[in-house]
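Notes to accompany the following structure.
In this view, the complex is presented without one of its protein chains, the others remaining in place.
For chain A:
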């Protein structure tokens, strides 16, 4: 079974983002970018399926600017077999919407015929949590979101999902889209020899036009603003003083 893993290049999760002064967006110039943390978990899971003999090939795909190549090379260094880059934006500030990404991925799925798509549950930049579900809808496939455990059992997958009240286990028909949560696994680091080898692995470059998909946004960003600042607080010297302050504020 072939496994397809969509990965996204996003601002590094440790970077404190800055809103541009003209409110046109978040400043991404000269900021450290990395693979979306959830996508690392998806890549790791795909590689583990390959190591268990369940997956025959792992294909990583990324959509965005040409620098997303680096993200794909990271996936290849972790153990993916080959990569597809869809050059869909000229500027790093252009975020292709989940609907367009899902449409492009649906075309890639048609071409590649994977038995499973493993993706991250959300990208930490747009915080949408939608692409996997949208792809599943477009393909008419089953979906298992927020997975913390995945067991492939022949023509089905048994997936434990992180839901609000605890955990839910579902069984889905394959092929399926599984979106992964934080606790599914601990992604591996790419070793230096593997990083070198990854440079020789195949990476195909495509454009949205190759797939006949229109990537223009449905949502126009009117403005991007800073969240309201909290008023500066105070440090108290003792538990007594804390209780007193809380009582004054009517909080207890």
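Rule of thumb we're sticking to: contacts are C-beta pairs under 8 Å (C-beta built on N, C-alpha and C of every residue); 3 or more make two chains touch, one makes a residue touch a chain; residues count from 1.
Methods note: contacts and distances are computed from a predicted model.
The listed options are "Polysulfide reductase, NrfD", "Electron transfer flavoprotein subunit alpha", "Carbon monoxide dehydrogenase small chain" or "Monovalent cation/H+ antiporter subunit D", and the UniProt record of the chain not shown names that protein "Electron transfer flavoprotein subunit alpha". When the missing chain is restored to the complex, the residue among A:69, A:126 or A:194 that touches it is A:126.
The hidden chain makes contact, of the residues A:144, A:190 or A:213, with A:144.
Within the entire complex, the positions of chain A that touch the omitted partner chain are 11, 13-14, 16-17, 19, 26, 97-99, 102, 121-122, 124-138, 140-146, 148, 158, 161-173, 176, 181-183, 217-227, 230-231, 233-236, 238-240, 242-243, 245-246, 249, 251-252.
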